[in-house]
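Omission of a single protein chain aside, the complex is shown with its protein chains in their original locations.
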């Protein structure tokens, strides 16, 4: 199975679809270029095929799911992850692991989308009893930011 | 002379004052806390006293000034810096060298302020004949983002 | 409980002691300065008191322990973590989240200690049936690298 398939399967299990990623990437890059959904989707799939992206995404989802299942041995950490404490910071560290690969524009885009929280990112960020998307919302933002950076570089070259 | 004095002297020479930095840091942290200008200024001075911050800031200003003076040996690079090409990226790399020291919240804040460009950052970003602030506007954003991150951590602890 | 105590309790549970961290930090900074173990220990405790360090360290240990307990829902990811695949990369991403806070010297030191693997880092890196320290060995390296960077900056100022 291709890496992007593994990633999309894991994302779908958490309620995130390729269309959601396309919408977030369009939010960032749309103002600069008239571009088709299918073109954005192809860029996203290329990103999801990267080993570093797959590993960061799977670890993030694992951390969220194990938190929901009350499996952490450190219950204080589990609480902090469950409540998505703004000062927690490890979720953003994983996200930057992805953005870094796509250059400084990806990092800037991530900071912006992480504040505005459009579309699925806003939905993932809503607190719901028994649901934890603390790591995932940042990963989704990082993937969208990376796609926007790639499109900016391609347009500019 | 203290590092923060060296930094403020260099910033003043380029038309940026401590009050401008306070305004940018307040733009980021103001929504979360009612905080005095003098408290923000103290946090900023602490940041400007850091060796890594001083060195990044001085190099950034040097690059801008040498560009204005037509001193680069690579004229194509000089053009790219002068016109602040959005894909240039080295300006953000220097900015991240500062933000990294203040943790992931500083990076997120930088991405946001770099898109919105409030106050002095917007002014620095305006193109003016013979003036180059390509590196400086990102450094100012990074310093404000770092201050906001520091204040968030202090409030939360 | 202070953050450094929480960190040291978690480290001890995984067989890592303050003396091990002192030894690794000395490995890096020893050639540049004659410095007492107690001074190095004080620098290390200061680092372990940082929120970002505590969170990265606890997440790393959680990931290792949940891997040992066969709790990951993605068994292919669990295999990769258990065997500490050199291309995995997320362990280093967490480590860089710590090093970044201590500046570029911390990053350089980390790269070096991660190749040489002195003392406890080498021990953690040995494969043992049913034991997983894939994330922890990089965190230990990052903490030692950060301490060495702090000592270099203090000596130089």
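Annotations for the structure displayed:
Read from first to last, the chains carry the letters A, B and C; within each, the first residue is number 1.
Operating definition for what follows: a contact is a pair of C-beta atoms (placed from the backbone, for glycine too) under 8 Å apart; a residue touches a chain by one contact, two chains touch by 3 or more.
Computed from a predicted structure; not experimentally measured.
Only one of the listed residues, B:58, B:116 or B:131, touches the absent chain: B:58.
If you put the hidden chain back, the residue from A:89, A:103 or A:141 that touches it is A:103. Touch with the hidden chain on the side of subunit B covers residues 6, 10, 51-52, 55-56, 58-59, 61-63, 65-66, 71-74, 76-77, 80, 87-90, 93-94, 96-97. Seen from subunit A, the chain kept out of the figure touches residues 51-52, 97, 100-104, 153, 156-157. Of the residues in subunit C, those that touch the hidden partner chain are 85-87, 89, 92-93, 96, 103-105, 107-112, 114-115, 152-153, 156.
Keep this in mind: only the chains that are shown with their structure count from here on.
Each chain gets a centre from the mean of its Cα atoms; for subunit B and subunit C, those two points are 31 Å apart.
Annotation for subunit A: residues 87, 89, 93, 96 touch two or more other chains.
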